[in-house]
Structures are given as structure tokens and as C-alpha cells.
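Removed from the display is one protein chain of the complex; every other protein chain stays in position.
Note that the chains are named A, B, C and D in the order they appear, and that numbering of residues resets to 1 at the start of each chain.
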Amino acid sequence: MPRELEPSTSEKTFVLEALKQKLRIDGRDFESFRGLELSFGEDYGLADVQLGKTRVLARVSAEVAKPFSDRPFDGIFQITTELGPMASPAFETGRQTEQEVLLARLIEKAIRRSGAIDTESLCIVAGQKCWQVRVDVHFLHHDGGLVDASCIAVVAALQHFRRPDVSVEGEKIIIHTLTERVPVPLSILHVPICVTYSFYHGGEISLVDATLQEEQLRDGDMTITLNKFGEVCQIAKAGGLPIGALALLQCARVALVKVQEITAFIQKRLEEDQTLRTRRDNLLESTAENPR
Amino acid sequence: MLVFPGDPLPSIPPPPKANTTLKVGPGLTHTPPDNIVVHKAGELNIDERRHALWIEGNGKRYIPSLNDVVIVTVLRSTSDAYICTIPSSISPAPSSTQAMLPHLAFPGATKKTRPQLYPGCTVYARISLANKHMDPELECYDAESQKAEGFGELKGGMVFNVSLGMARRLLGDGKKIRQLRLKQRKVEAEKGGEDLATDDEEISNGMEVLEELGRVLPFEVAVGRNGRVWVDSEEPKVTLCVGRCIQQSEFLTGKEQRALVREALKKL
Amino acid sequence: MASSTTPPVLSFPPQTFQKLSPSSYLLRHLQSTPPIRPSGRSPNVFREPTIHTNSLSHAHGSAVVRTGDTAVVCGVRGEILSLTNGEGKAKGGVVVLRSSEDNDEGFVGEEDGGEGELRARSLIVTNLELGTGCSRDYHPGPPSDFAQTTTSRLHRLLLSTTSLISPESLRISDTHATEIETKAYWVLYIDILCISLDGNILDTAWASVIAALRSTRLPRAYWDADLEAVVCDPDLAKYTGLQLGQLAFTASFAVISGVGDDGKSVILSDPDEFEESVCEESVMVCIKEGGKIARIEKGGGLACGMEGLGECVHRARNRFDVWERLVKSALV
Amino acid sequence: MTIPSTASLGFLPRSDGSASFSQGRTSVIASVNGPMEVRIRDELPQEAYIEVIVRPAIGVTGTREKYLESRLLSALKPIILRSNHPRTLIQIVVQVVQSAGSEDNAITTLLLLAPSLNAAVLALLDAGVPLKSVLSATTVAFLKGSGKLIVEPELEDLKKAASKHVLAFTSAGLLGFVESEGEFEYEDFERVVEAGRNVCSAGREGDDNDTKMDTGGQGVGELMRKVVREKVEKDLRWRA
Partner (left out) sequence: MSRHELLSPEGLRIDGRRWNELRLFEARLSTTTAADGSSYVEWGNTKIICTVAGPVEPKMGSNRSQDGATVVVEVCFAAFSGNDRKKRARGDKRVQEMQTALQRTFSEAILTQLHPRSEILITLHILSQDGSVLAACVNACTLALVDAGVPMSDYVVACTAGSYFVRGGNNPEDEGEDPLLDMNNLEEADLPSVTVGTIGGGEKITLLQLETKVRLEKLEGMMAVALDGCGKLRELMDEIVRAHGNEVVRRIAL
């Protein structure tokens, strides 16, 4: 299988030299994200995120399942992140690479373990039936920043998702179709967003949202997850270049600003989608009434 | 004229001289005796004078072809050759085609005087052997003059990616097509009995961006047909400006390219 | 026989020629008059099948089918799936229903031939395995893509194309209650083992499934309200066969083009392994009782047009009669 | 109310070719990479190895995806000029974004076939992989009783259909792929094929397309040509 090609010596020296002069290859500031695009599918719970050239799809689905025996009052919430060959020919199917494991763990810690979803609200009959919510993350295009982009995609898709309403009658659970009863949004407790820093030149330079080329050349990285309330959900700096504590704290503070911007952006897009849907529903109703 | 795979070709005009052989270019497959099949979607070009036809399209994956100039990266060295990779324009591409650059394929090289290249080096080379059944081979001298003519290691600088079509234009292929177009227009105009006021500026050659940049900025540039452009200058700022302008003029007309360069220079 | 058709300039035996240039080897055979295949068959001749049923004593139904050098064994076993799942404390009959406007029962009635119910509860489990050493290309290890694809083709034939088994024949109900309520289901495990593979596994495997299902006899199972459990009657005399839908049989073809000077294509019925490896284009036709078409699959090339497909359907109908006679005679 | 099919091309900068195609509520993305390095065990001395990977929208790859992979491969393999790039790999990845129904049954699988095939062909064209011809696919439902044909039916139509057909044709109208299911006579099948051919085959460049437009919208063959044409025109815009 083809492997990801290392940048050539001239690219390496040039990129690092340019960074010293405060220049990034794509012309961004050190502390700015690439252009972020977010759109939703026709189905509930389908979010399409573009961060620069990196593109990630997140798909939320829900079905009724039996809860885990050790947590009878909780629903099941899973996130799967599989790197496929569409994102880059270097990713093979069926084999887990270190990168894939780290990515999966980061997303898991950032979203699931930080309690972004109230899993107790997914319980239908304690110990018997609950909702199993799963998020499938599909990577369409890899140009760095997979963690940040997939985190945005997942939280956006979760907020967009609506599950069918259920009613319990004795020993029967009835799942109502989307047309019969208005579907229910998930109960979301907070919206975590990841910001990844890349470090260069002994820690003098730290970049937000590195491209693939920048990622290949970095000496160390750190992913910090926050929500807009200023709660740190997760920090992962797995070794690499030693960085001063104060510099790291400064990164965290800058990240908070970014997180607030991104959260607001997601919120804006969600509202736009909602208005579009309401307008279309109204239109459909009026056309449906006409013949009668 | 746009053609699709499997489409029948229009009748090809007879050759200008009786014994000229028909040249079949990229995008077409010739199956003996006289069947020519389109296998790519693109614009069909017919050059009556040279009695040649080819399909103009664009792509990202580079397929090695004889005498193409390419920008390659050295992967490692064996006892008698450097193993190089010919990256395509997909940035940063997974290693695709591997090629051999013999240690002695440099102008006047002997075992002692040959240039030392290290893994990661960027080299400007010419393809000396290309065959679908074998890995390609490279040389670092001009086929006719046996001199370096700019081939060899590219020190410093930065490599940028462009589409294969853009790389061809930067190497001057656009000019040929432009001349062809101009002539065809003239013929058409004559047929219609009109007088065509040929405006040279009207049809772009696709490389105005380089012409315009070269007028103002001092920089070096090397273009590989594999969709890689190497740029070097005194200052990283200038190198970046040149690289970005080239990348951004992919879909721009000549006039727009000039405007783009002017804007970029203002900012610099 | 082959040496007569190979050009005399060749100094090696036909077997070598076959390995060196398989496609021209096949083409040369078909260009002779009358066209004849390397196996000695005419293009439109299928291999003669044989069927034995109930050869396995532990399965509820079984069949061994052989066509040429392709031989498969199929076994059917029924197991009970109780809907009142869980034992002891965890016991609780929570039933999940999907409301839908036209049917409150959850499944969209018989519109899809019961496919929804069969699928939702996975009442039919099919699996095809290639026996060790069944063919030259056999590699030990997890099921190959080929085995997986064939399994899913058989599964589709069974569930959606032919609707051979209706879900009600698998329901076990509480007959004494005022309202008939399904308490459990029979789950049919259909395992197919290919002993020897010489091309066209689908036709043979499918015939073995049909024959095995027709030979299947399940014990009488009923809901015992006192025990609150499903009970099977051990009395052999009360074993009953399955209620099966209309018979359907498949016929597979390989298409090779460029036979004549005009590039004419030839359709080979029931291709063997060698022919399958040479011909890329293939056609499969499934015929139901009464000559209706239940399924057509075609892929791998452009040579076979509508006339070709018409010819395939015609041959498949004849083949249906052969299989029907054989299956019926095997199960008297 | 039918949702018109849409297609787009070349939006994944790292893949050699990419395309999306949606028909009704089904929507897929396909990408093509190659010719590139091939795994040793798949290497073929005379031709390129073609790999098709189908990835579901929800869950992990199962038998349904394997089945789709084998059907797509059988349709795509003959149109690729494999002998042009021996000892290489051409990899086609189809990602399902949205399927017509939530249930995993025969009908939703059937509805995935035509869009996946179209997206894959467009991605191959975008990648510039040498092709023998262009294939476009459509789904046709044959209704019970009335014998009415519905081209590009919705999920609900298919549920009521006596037989359902997925057909693919080259632009010259040659039948390249069939997957038909249900209960039908050969004569019905002939009608279905005619209907399919009408939407799939495309007029030549420069032909008068007006007559086609009158007969109700744009066929899938035309649509595919249109998006490729737009892409080529964009690539050649610099000349304008």
C-alpha cells in the first residue's frame, strides 16, 4: 500500500524557515483556523464539515437495544471513527493504526467521557430497553486537523439529530414514525470543541489547526477540548517537545476564544437549518391542504 | 469539441502531405489497423498541419512519459542508482511511482565526480525510459546537448503543487494550443467571409501569471510535468507570493491572472 | 480432442496451451464447427445434475447436489427463538413495535413477502463455506469475498426474490389464548458446504437449498401456557414439512465475445471453472414455476444484448424443467 | 413529488477523481485513486487490479456491502481499459451518505446500486482513468396490475412494484448491467429495458437536444455528460 510521502528536505526547511518569519504556507495567522463550512443533510443527524480542505461527515443513528447489565439506567452512546481509503490512499481498511486509535480515544474522551450527552435520558424501560445512539464518522478528505474537524462534525450532528418518539404501554413500547409524532432532540448537556496546537522550534512557535504538511513537520502537539462555559473537558499532550507551563496555559486561553466562536457558528447553522425546515414543512402542509 | 470515452471520432482531415503519419496523442488509443478510440473525457484537438490529434483534459495523477521533465524526491541510494519517487500533484501525495536515477546519469559524471544526493533531496530530471511494464528511469542532462541545462538538484526553495494541466501550461504548451486556436479562427473567419481582427491578447496562453511576476520579482522557477513547481528567491515572502499566485491562477484567464498578480504585489 | 483444433506449429500439448493462453484456447474450441467447449459440451448444454436428499441424520433436512465436478452438501436445522427473552429476574416481555400508518402490527403485512419479518428477527441464516481443498484457488482462513458474496446472493434469492418461506410457517403461537399471539419462532440455519468446486457454484448451491428445504421436517412445537415455555413433541410421526412457496431455479451463463470474425459472442450454459476464469461477462436467470422470471443478473461486459438475454431466458426455462423433475423425483 | 437527480464532480482535492450522485433520497460519494502501487498479492502482470470498496452510512461493512462491491465491480471492470496500466491498482471507494430507507432490506440495497454506479463512473471520468465507454445506470419499477413503468422510483413505488430493475447502458445504448427482481415476463422486461435505455443513453455532442428536453426532464445519461462538460469547461477556462 502506498505510504504517506514525507516532505522533501527543501519543503521542510522552507516551511520551518517561513514559520520563523511568521509566515504560514497558506497565509494564515498562527492562531487562526482555516475556513470552516458546515452543512446538514436531509436526514436528521447528518453533518458535513469542511475545515479548509479537510472534510468529515458525521452520521447519527438511533435504535432500540438492551442496556448494558452494569448500567441499567443508561442508554448506549457510541462513536466510531474509522479512517478509510477515501481520506487518503495511505489508510487501509480493516487495520487499526496508531493514528486511528489516538483519534478514536481523543473523540471518545472529548465527547463521550465529558458527558456531552445525557445518557440517562436515553433509557426507555430500566434494564430492558434503551436507545442506542451511534455516531459514524466518515473521513472524506484528509488535510490535517482530523480531530478538530471530526469533533465539530460529531457535536453538530448530535445537536441536529432527532430520534423517533416512543410511548410505553405496559409491556409494549411503541416507536412512532416521524410523520406521526414530532421527533425528539437528544438531551445535550454541553458542546465540547477540540483545538489542536502544533509546536515548532523548541516550542517558540505554536500553530492552531495545522495542515497535513505542517502536521508532518511538527515537533509536538497538544489537543485541548473546552466548551463555551470555560470548562476544560480534556487535554492530551502525549509526549513530544517540552513546553513551558505558562505557554500551555496561554494556549488554553486562546483556545477558549476559538471554541466560543465555533460553538456560535454551529448554533447559527443549526438555526438556519431549522428555519429552512419549518418553512418547507409549512409549504408542504399548505400544498397538502389545497386538494382537500 | 468535447468527447467522452467510447464516442466515435469525427472524420479526420486528410494529411497535408501524402506520407505524413497520423500522430495519436494522450486520451486516445489506437487499435490496429485503423481504429482510434477515445478513452478520456476532454476536449478533442486536431492539428491539421502536424496531422496530430489528442485530448486536452486535466488530472492530478501523473503517468510517466518519455522526455517529460519532472521534479522528483530522492528516497534512498543503492549501489549504482538513486531511487526516487515521482510525486503527483495531490498534496502531499502518498508515494506513487518509483523511478531510478543512475548515479552516472549526470553531465560528465564519473564514479568520483558524481553529485552526492541524500534522501529527501529535490531533483529536476528528465524521464529517459517510460514503459507501462517497467519502472521509469531518469537522467539529469539534456538529451541532445548532453549538458546540465538546469537539470540536477534543486537546492533550497519550496515546492508547490498544481494540476497537471496547469503544469503543462506553465511549460508553454498553452502557447501551442493558442496558436492552433488562432489559426482555426482565421480559417473559420475566412470561410464566413469576415475579416478577423486578431487580438493577440484575446486568447490566453495560460502562463501570464509567470510573465507578470517575472517582470517585477526576482525569483527562480522550475516546473515539472508531474504537477510540481519549485520556486526559490531571496526571501520566503517572495517565494510564497509566487507559489500562491501560480496556484490561484489555475482557473483564471490571462487578464484575470494579471490582475491577481497586481493585487498580490500590492500586498507584498 | 483438443489437439485437432490447435495449430500444428505448436509443439507443446494442449494442456500447456491452455495454461499459456487460456482465452485463445477457449476461442479456438468455439470457432470449430460445430462449436464445442473444452469439456466436450456444446455451448447450450448444461451438466447433468444428481440429487440425494436426507443423507445427514442430525439435520432436519439435507441434500447433496452434484453437477459435473461441482458438488455441495446442504443441511437445514431448525432452532427455537423465544420472544419472551431472558430468564429469572431479567425476564420481561418488553415488545418493541414500530407504528406505521397502515398497519399497527409493526410489519408491513405481506407486501414485501414477509421479508421484513424474516429479516428483522433473522429467522433464516444462510452460510456457504468452501471445503478445504475444494478447488485450486482455495486458501485457508476467514471466508473469502467469493464465499461471502455467494452467501449473500443465496440469501437474497431466498428472502426477496422467491419468498420461498413465509414467516407464518415459522411462527409458534399460543393457540389457546383468545388472541393469537406469536410466542416464538423457528429459526432455520441453512449451511452449505462446497465439497468440490468446478464453476457455477450458485446453481448447484441453490438447488441444494431447495432440495434440503423440501426435505426438512420439523417437530411439532407448541406453547405450553402452564410451563410458560415452548415445548416440542418428540413424536416422529408428528414431524411436519415446511410450507414452501413456488419452486424457482437459477441458471448461470458465461459470455465470451470475439468468437467469429465479426466479433460474435457465444453464450456458454453452466460454465465450469476454466470457462469462468476466461469469460468476464456473466448472466444469471432465475425462473419460477409457470415460466415467470424472478431474477435477472448481468454484468461484466457489453457483448450480451437483448437477444442474448432472450436466449438465456429460453435456456433457463428448459433448465428449470430439468431441476423440477429431478427435485420432485428425489423426494417421493 | 420527485426530487431530481443531482451530481457533482472533483470536490475532493486529494483523490484523483471524486463525484457525488443523488437520486431521490439516496445519496453517495465516490472517489477514485490510481493507477497506483498495488499490494503484491493483488498484482496482475498484464492489467490493473480494480478494487471496489463500499462503506455504509451507518455501522460497519457487512454482507450487504460485500454484495454491492461485487455487483459494482462486475459493472465497472469491463469499461476500464485495464491493460493500459499493468501491475497497478485502481481503487474505487463508494461512501453511502444517505439511503432511501432506514431498514436494511433488498429494496434499499437495490436503490443504492444505480447511484453508486453513476458516482463511480463519474469519479473514474474525473480521475482520467482510461475507459472504453461511459456507463450510466437507472432504476425502473414495473407496477402490479396496471403494468405502468416508473423510472427512478421512490421507495414507496418500489414497495408496490411487481418487479424492480436496475439497468446500466453505455452512451451508445448497449446494455452493460442488469439486476432485475420480482415476477415478470420477458416481454415486460423488454419494455423495461427500452424505458431504461431512453434515460441512460445520451445524445452526441452537438446533437440537437431540444427534442429530448421536451419529453420530460433530463435523463441520467445527459446529466452525467453535463457535469463532466462543466468540469472540462472549467479546466479550460483560462483560454477564454
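List of remarks:
Criterion: a residue touches a chain if its C-beta (ideal position, glycine included) is under 8 Å from a C-beta of that chain, and two chains touch if they have at least 3 such contacts.
Note that the coordinates shown come from a computational prediction; the quantities given were computed from them, not determined experimentally.
In the full complex, the chain left out of view touches A. Considering A:L5, A:L19, A:L36 or A:L256, the position touching the chain not shown turns out to be A:L256 (whole complex). For the chain missing from the display, the contacting residue among A:V101, A:A126 or A:L178 is A:V101, taking the whole complex into account. Within the whole complex, the absent chain has one touching residue among A:V125, A:I188, A:I205 or A:V232, and that is A:V232.
The chain not displayed touches chain A at residues 96, 98, 101-102, 104-105, 108-109, 113-115, 203, 220, 222, 226, 230-246, 248-249, 252-253, 256.
In the analysis below, only the chains that are shown with their structure count from here on.
Traced through touching neighbours, the fewest hops from chain B to chain C number 2. Distances between chain centres, each the mean of the C-alpha atoms, put B farthest from chain C. Think of the whole protein's Cα atoms as having one middle point; the chain whose own Cα middle lies nearest to it is D. Of the two chain pairs examined here, C-D and A-B, it is C-D that is joined by more C-beta pairs in contact.
Note on chain placement: the centre of chain A and the centre of chain B lie 40 Å apart, centres being C-alpha means. Separation between the centroids of chain A and chain D, computed from CA atoms only, is 31 Å.
Touching of two or more other chains is recorded for residues 2, 88-89 of chain A. Among the residues of chain D, those in touch with two or more other chains are 13-15, 33, 36-37, 79, 133, 170. Listed in rising order, the residues of chain A touching chain B in the complex are 2-15, 17-18, 21, 23, 25, 27, 88-90, 212-213, 216.
Considering their complex, residues 1-2, 41-43, 46, 53, 55, 57, 59, 61, 80, 82, 84-89, 93, 134, 136, 138, 140-143 of chain A touch chain D.
Every residue of chain D that touches chain C in the complex is listed here, in rising order: 63-64, 66-67, 69-71, 74-75, 77-79, 103-107, 133, 159-160, 170, 174-186, 189-190, 193.
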